[in-house]
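The structure under discussion is supplied below as structure tokens; questions concerning it will follow.
Only one protein chain is missing from this complex, and each of the others stays in its spot.
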Amino acid sequence: MIRAAVVGASGYTGIELLRLLQRHPQVQVTCMTGDSSAGKDIQSIYPHLQGFYGNRIETVDPDAIAEQADVAFIALPSGHAGGIVPGLLKNGLRVIDLGGDLRLPADLYETWYGKKPVPAEVQNEAVYGLSEWYREEIKEAKLIANPGCFPTATLLALLPLIQAAAVEKDSIIVDAKSGVSGAGRTASLGSLFAEVNENFKAYRVNQHQHTPEIEMQLSRIAGEKVIMTFTPHLVPMNRGILATCYAKVKAGWTQSKLFDLYRSTYEGKPFVRIRPEGNYPQTKEVAGSNLCDIGLSLDHRTGRLTVLSAIDNLVKGASGQAIQNLNIMMGFEETSGLTAVPLYP
Amino acid sequence: MIRAAVVGASGYTGIELLRLLQRHPQVQVTCMTGDSSAGKDIQSIYPHLQGFYGNRIETVDPDAIAEQADVAFIALPSGHAGGIVPGLLKNGLRVIDLGGDLRLPADLYETWYGKKPVPAEVQNEAVYGLSEWYREEIKEAKLIANPGCFPTATLLALLPLIQAAAVEKDSIIVDAKSGVSGAGRTASLGSLFAEVNENFKAYRVNQHQHTPEIEMQLSRIAGEKVIMTFTPHLVPMNRGILATCYAKVKAGWTQSKLFDLYRSTYEGKPFVRIRPEGNYPQTKEVAGSNLCDIGLSLDHRTGRLTVLSAIDNLVKGASGQAIQNLNIMMGFEETSGLTAVPLYP
Amino acid sequence: MIRAAVVGASGYTGIELLRLLQRHPQVQVTCMTGDSSAGKDIQSIYPHLQGFYGNRIETVDPDAIAEQADVAFIALPSGHAGGIVPGLLKNGLRVIDLGGDLRLPADLYETWYGKKPVPAEVQNEAVYGLSEWYREEIKEAKLIANPGCFPTATLLALLPLIQAAAVEKDSIIVDAKSGVSGAGRTASLGSLFAEVNENFKAYRVNQHQHTPEIEMQLSRIAGEKVIMTFTPHLVPMNRGILATCYAKVKAGWTQSKLFDLYRSTYEGKPFVRIRPEGNYPQTKEVAGSNLCDIGLSLDHRTGRLTVLSAIDNLVKGASGQAIQNLNIMMGFEETSGLTAVPLYP
Partner (left out) sequence: MIRAAVVGASGYTGIELLRLLQRHPQVQVTCMTGDSSAGKDIQSIYPHLQGFYGNRIETVDPDAIAEQADVAFIALPSGHAGGIVPGLLKNGLRVIDLGGDLRLPADLYETWYGKKPVPAEVQNEAVYGLSEWYREEIKEAKLIANPGCFPTATLLALLPLIQAAAVEKDSIIVDAKSGVSGAGRTASLGSLFAEVNENFKAYRVNQHQHTPEIEMQLSRIAGEKVIMTFTPHLVPMNRGILATCYAKVKAGWTQSKLFDLYRSTYEGKPFVRIRPEGNYPQTKEVAGSNLCDIGLSLDHRTGRLTVLSAIDNLVKGASGQAIQNLNIMMGFEETSGLTAVPLYP
């Protein structure tokens, strides 16, 4: 049984870690911290946790955390990880950061997040935690930069094509749609029920900070610079991301060959399911689970491939993938604690 | 490991049984049946089950079921249980019926359901499966009439008062609100998204078939006939029931005494949580779980008590309670397979 | 053409006034004020108004307002009306306050709102603007205390019974359900989409400030003190209130006689529709309109009457009723500007 600290326990990804870890046979949450909620019992903030967790939330202190835990999940708003990660690493903990602070090099981070980046040596140590693609690195890592929700759905959809050099690299467009929990538990006008319900809109058009993150990984696998268009949208639902990805396929790639590519790429990967031909993923079909469902349609008229990818933004898009990475790091069964059937309806 | 058959696997309570049983350490689903879906793979009807269940749905045949299972959960529309239950019992299976056919004596059933009731000897054998209140009977039972969703929320809220003779028995009003999955997976105009969304309404006013079911149990515990007003409403959400129950308290009952009553009544009952004073249950706080949250407020001005009770209609209101009853019948840990933290948000 | 000022134009009731008045043949909005938004164009806050209104929002100044308008609608948060109403009245304007500050005598206001009440002489001058019941007083009034949303739905449902002395006055329970726009456009945790969606709950149980307002009007029509239980709930929808009201009927009142009572009471009242027997109102059926739909069901078993009443909380529950009152005060057709068919679906 290893001991885990959840730093930033009172946000949505924080309590999602609590929900998933409560069922994990090898991990026990021993410590919850968060500066804004310090001193309160977690169940006073979240009554649904009554009977499951009785912890009092402590202030964020790397040394105190180090005494109570072997691994720390950081679920803080962006801009805060740099203040705590070095101290935890120094104390010998494994660290998994669910935020965006460790995913990009300093210049890109500053441009897209508009904040002061973490020191280079910290960012360099971080391994990008896209479990299905960087398993070997993750296994050896001490520090994980857990991927963003949109990038997870997008990269799982596109990387097989990039790796197989199956598409024209300047033709990629990703039109992504997310439920509202991705915005976090912050009182803001744009997240009010009456503003979001019976409404659909795009936001941060050509400006979302997940763009460089996606491009960085696409370029990495491609072996050359790849840029793309990424448009996020807000759906009036709590959970779920559907990424509709478009790319021009190169000559010789038929629908049949593409299906073979996806099936073989994700062979043995327990969380990625390729839908049968003519069948497309729906966010509800993975709700509450760590699954990613992928569907494909090649339009012979235009030579353009549409790849659809559905995840639960809080699970495979954040907390579930973080636990999956922990399992890999600790040599546990990769699916440990993550075997739930999706909630339907 | 005991073997379970799910009869009527393609409805919402059916797949909820599949979801919950997949995590049950002592139960394995070996057989799924349903006449309308016979011959299809369950995952072709429900893609979210891909990788979890690969069963083909069979026709409903008591003898074939008996060969494959030790217990059968019946999740058929009302009016159908009578055709299969006797055969299963004869073959020595334990049977848990999630429908309404076994909950009422013939005359009440005919009046409120407008259908031909099951034979009296079958109905007489059925034990009403309100787990927290009839545990001893359930333990010995071969046949369970699993309670309806509204009755479960209502009875858990009211029975402590009835048992303690704390309220005037002719003052009871229950105003109940349910999410739409309670209507089942049937294509009907009233369940269309555009009809339900951005809408709230009452239905079957003074006519809902759960009324006699609730009154029967209230009368049973009261030792005398109790009738009440029951008004169901439809909420634009998938899961959840909130029952707001009103009753005039008798002299001598203070808020403090009432809290003591509820806490002691439900002491040791793992699925009922009494909210702290001033705190009221929300359906989201029990979503996906077998929990029932209860809150109380006594108004000194009117002498009227308001008791609020929240459950997930598919879990504690149906499939979860059915499994809880199975656990009691088989001598398993009562919480076996039902330990999930509610899904939030 | 009379000129109207909207004080507090940037809240939901404020823009609902703008929407409705844009179609009013005899009223023109000449002035919008609000301290928090002063200096901004209304369409920068609400892009949907582009092309309809280009006004700049001004600070709240009774003298400036008096120069531009003949009537002022006050749509400010509670506690603010007292600072502006006297000045406007002194300047000879008709004033309609949509907030709660003028509806109650000082002692009740202080108890239930927890704020300092307006001076007695201001409150005394205010006429309670329940259009269907106080038409004659409203006609002569200079100052209207526009009713709250829940009280409007509740009083329209109950007053016929009170006036006819048809029910036992200590048996009244109102279980009310509202969409989220009633909470206003304020960034608060409880109004976040992810908190409200897929959730249903009660709030301010036995504590809602609409309770004394409802009781005051019931007592007024009854000619004696009437108290009741009022429980508000939050529905995951934008607009709509359904009030489910319960009362014990006195001897001699049949369902038929009750229908006659309601039909005759509301004869000639253009906005109240009595649903046919067996038919119950749904909030969607009055959405965006100034209508109130009422349905009745008498349960012979219990002698209890259930009256259901549906309104749009922003229209008949606030801005629509305010305009209806203005029409009465100015001698316009009572339906002027309020003739829209409900939006369906």
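Should a chain be cited, it is by its letter among A, B and C, assigned in written order, with residues numbered from 1 in that chain.
Please note the rule applied: a residue touches a chain if its C-beta (ideal position, glycine included) is under 8 Å from a C-beta of that chain, and two chains touch if they have at least 3 such contacts.
None of these values were measured; they are calculated from a predicted model.
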item: Which residue of A:R239, A:R273 or A:K316 touches the chain not shown here; value: A:R239
item: Touching the absent chain when the full complex is considered, from A:I96, A:A141, A:L308 or A:A322; value: A:L308
item: Contacting the left-out chain in the complete assembly, out of C:V286, C:I311 or C:L326; value: C:V286
item: Touch list for chain A against the chain that is not drawn; value: 170, 173, 175, 177, 179, 194-195, 197-203, 205-206, 227-229, 231, 233, 235-240, 242, 244, 246, 280-284, 287, 295, 297, 299, 301-302, 304, 306, 308, 310, 345
item: In chain B, positions touching the absent partner; value: 12, 179-181, 183, 185, 187-189, 191-198, 236-238
item: Hidden partner chain, residues of chain C it touches; value: 12, 15, 18-19, 22-23, 46-52, 181, 197-198, 238-239, 273, 275, 279, 282, 284-286, 288, 291, 293, 339-345
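We take it that only the chains that are shown with their structure count from here on.
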item: Most distant chain from chain A, judged by the mean position of its C-alpha atoms; value: C
item: Distance from chain B to chain A - Cα centre to Cα centre, in angstrom; value: 36
item: Distance from the mean Cα position of chain C to that of chain B, given in whole angstrom; value: 38
item: Residues of chain C whose C-beta touches two or more other chains; value: 179, 194-195, 197-198, 236-238
